[in-house]
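A single protein chain has been omitted; all remaining protein chains appear in their positions.
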Amino acid sequence: MKKGIMNNTRPLICKIVDKWEECDDTFGFVLELPIKIQKAKPGQFIMLWIPGVDEYPVGIAGIKNGFIEIGVAKMGVGTSAMIDKQKGDFVGIRGFFGKPFKPPKNVNHLLIGGGFGMTPLKLLTSSLINFEEMQRVHIFEGARSKNKLMYLEWLENLENQEEIFFHVSTDDGSYGYKGFPTVDLEKFLQNNKTPSVIYAAGPERMMKVIFDLGKKYSNVIDMQMSLADRYIRCGFGLCAGCVVDPTGWRICTDGPIFNTEQLEQITDFGNFRRTETGAKEKI
Amino acid sequence: MKKGIMNNTRPLICKIVDKWEECDDTFGFVLELPIKIQKAKPGQFIMLWIPGVDEYPVGIAGIKNGFIEIGVAKMGVGTSAMIDKQKGDFVGIRGFFGKPFKPPKNVNHLLIGGGFGMTPLKLLTSSLINFEEMQRVHIFEGARSKNKLMYLEWLENLENQEEIFFHVSTDDGSYGYKGFPTVDLEKFLQNNKTPSVIYAAGPERMMKVIFDLGKKYSNVIDMQMSLADRYIRCGFGLCAGCVVDPTGWRICTDGPIFNTEQLEQITDFGNFRRTETGAKEKI
Amino acid sequence: MSLETNLGDIKLKNPLILASGILGASYSSLQRMYDAGMGAVVTKSIGKNPRSGSPNPTIFALVEIKSIVSSVGLANPGYKTFKEDLVKLTEKQTPAIVSIFGETKEDIGEIIEGLNDLPLLAFELNLGYSKENPKTVQEKVGIIKQITNKPLWVKLTPDECNVIKIAEAAVNCGCNALVAINKVKAMVIDIKTKQPVLGAKKGGISGSVLKPIGVRCVYDLYEHFGDKIPIIGVGGISKGEDVIEYLLAGASAVQIGSAVGVAYPENMVRFIQMGIRKYLREQNIENLDEIIGGAFK
Partner (left out) sequence: MSLETNLGDIKLKNPLILASGILGASYSSLQRMYDAGMGAVVTKSIGKNPRSGSPNPTIFALVEIKSIVSSVGLANPGYKTFKEDLVKLTEKQTPAIVSIFGETKEDIGEIIEGLNDLPLLAFELNLGYSKENPKTVQEKVGIIKQITNKPLWVKLTPDECNVIKIAEAAVNCGCNALVAINKVKAMVIDIKTKQPVLGAKKGGISGSVLKPIGVRCVYDLYEHFGDKIPIIGVGGISKGEDVIEYLLAGASAVQIGSAVGVAYPENMVRFIQMGIRKYLREQNIENLDEIIGGAFK
């Protein structure tokens, strides 16, 4: 019983073996894992420790042969400290935490996100590509402008493949169509009546909009959304820092991925979060 | 590395499922092990805990299918408390401790002992009977008088079998021949020139006599003796309660079985022991 | 067979209480743990003012010894804000204990006054926060008992100078139960980066390593106080057998912390209860009273 909890929860020190600018203020990193560990599933996250600075959650963009890929967007001290790190430097990780996306078979897979929400969607995309009986995969990425789009190159190369459709939008029209990614999503849902599942990751208010939109379409059989607008302390379900009301579910352990049925019960969704002190604030 | 130390060293609570008077002031017990554990080897011992009273070392007379047989001779409070226990009562055991006898192949096996020293020799006998290429097994048991002979019935029933010879002696002649068991042992060594190994367990002064005797015969290729005249506290090599000079070997971990080469280096053998305080005293 | 237990005038349906600081920062997680089968729940320690606590990392596990090293730094929203959560929690009749801390007796007095109108089961005074001695404890317990009629539990920390003396001061001033123990001072240094892992550098340890230490503390307290005051055992409980060990040492109830950090805490509570029931059945015990302090018989 205990095994599950404790597994790998002390920071494991990893070497940064690759680093690149993914887009404005956002860097990709590849970390070398010092030991063999179980494979992470799309939607799970790690706690990233910048020794002497801070520790915070980041999603997993890729994992293969003892290497893990993450993407870090500059926010404050902690993320800046990571962005200042160079190849050869060491950071710690704890994880993998949380419940993953659970893609069913024989549906349209509609991935929609923006900002660092794209990191779990990248791993989900890779995983769907290897999916046996997969249907078509549609990715809807939105950002303020072109230089804020993550994984643009990667996704465009994927687009060559049969099963992937890449819909891209920017608020300022500097790339893709001008507008929110929900525009294309809605268009798709109107034109396509086969069963679809929406996977969303990004700012919670955007996800709330997507959720309300998705509910209008009966062909949307499930929505799975990654709630990342919560303060994460322990990552393994002990501290309640990340709890949502009124269900008492922990983002870090019962989430971060929640499905339609769950999201409907979470009245905090899109509305409230708790700060580091535990006080509730409007999202 | 740690695994070896810690293995099974907290008392494991066992039910007494059988109890019988083996001989005067000496009882046999069968304990039911609550969990599956590795098989004990002849010569190893356990620490027997009488809850609320004392804990002390006893040899293993038998082990099979989750049951362990021991023999306890009344000495003081601790052994009396065990003898007062009934079927259905619970006691604790820690172990198995120590290095076992290591019988080589193609030799005469000469087992000699008395008192509670017979307990490890019983398990050794059982084990030798199952030995593939075994030679003849000779058991030399001695006691003050008939009612002090352990495993008499068991050994006499074994005597029927081809390979076992049972030589029995008492100081008062009440059973077997009158005299010390060394008399028959020496006779055997004089008449039989094929390679022999002596296994001894009993009072240390008696073993010293046997050791000096065995050294006179070149056909005795090894002597393996169980040193039990030492105070045992931890049983797993931590406290030094049982150390012999000048080698610093621990009876409980490096012994209790030592071979000829080792015994020759232990100047304490047959001469000195340490008491509970650590002070040395003449044996 | 009954799992009921009494702590002075308080009757609990079973002896399991959620420990302070564990899933205790929101009404909904507290409610969840009560619904999971706890006999009662203790909130995170609440102070006078909001605190954001220690920088991360604040909590991580040491798998080898089944334990958790942490320093949350008493992050909490302050009693005024937290009251909203408490209102929601007590509306459902959930037996709730509010853990409080404060540097001065004035701070503590203010918190108690602010929360005294809620239908709480008890207050728990967390002494792990500042350096205490019998005199400071006397003052703090004194002021609380002056303000409120609600039961007061005092939570002891093993790092303190002479736990028995601290406990005596608390008991003499009318505290209604002793809770032992809080975390033991600890820290971990990462040798590769040469840095303390915790953001606060120093912290405390909880989980399995605490069991032999907590049992000892409860045993010492029971030896000293006997039936004079109920004791609540805390530290390293993760199975039914652990609960029994604490009861035998003299605890009338227990609190569970670190073990709750699992994917399915509901199952953990059920697993612990099953262990207790199995033992009681095997030993033919009808009532927990039969074994409380049983190691002294």
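By written order: A, B and C. Residues from 1 in each chain.
By definition in this document, a contact is a pair of C-beta atoms (placed from the backbone, for glycine too) under 8 Å apart; a residue touches a chain by one contact, two chains touch by 3 or more.
Owing to the predicted nature of the structure, the values given are computational and were not obtained by experimental measurement.
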item	value
Left-out chain, listing which of the shown chains it touches	B, C
Residue touching the undisplayed chain, where the options are B:Ile16, B:Leu33, B:Ile83 or B:Cys239	B:Cys239
Residue of B:Met47, B:Ile63, B:Leu110 or B:Val137 touching the missing chain in the full complex	B:Met47
Hidden partner chain, touching residue among C:Leu3, C:Ile59 or C:Val215	C:Val215
Chain not shown, touching residues in chain C	62, 64-67, 69, 158-159, 161-162, 184-189, 191, 194-196, 201-202, 205, 208-209, 212-213, 215-217, 219-220, 241, 244-245, 248-249, 279, 291, 294-295, 297
Chain B, residues in touch with the chain not shown (by the definition above)	1-2, 4-11, 13, 47, 49, 51-52, 54-56, 90, 92, 94, 233-241, 243-250, 253, 274-280
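Throughout what follows, only the chains that are shown with their structure count from here on.
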item	value
Pairwise touch network: line, ring, star, complete, or other	other
Geometric centre: closest chain by C-alpha means	C
Inter-chain centre distance, chain A versus chain C - centres from mean C-alpha coordinates, in Å	36
Where chain B and chain C are represented by their mean Cα positions, the distance between them in whole Å	51
Junction residues of chain B - those touching two or more other chains	none
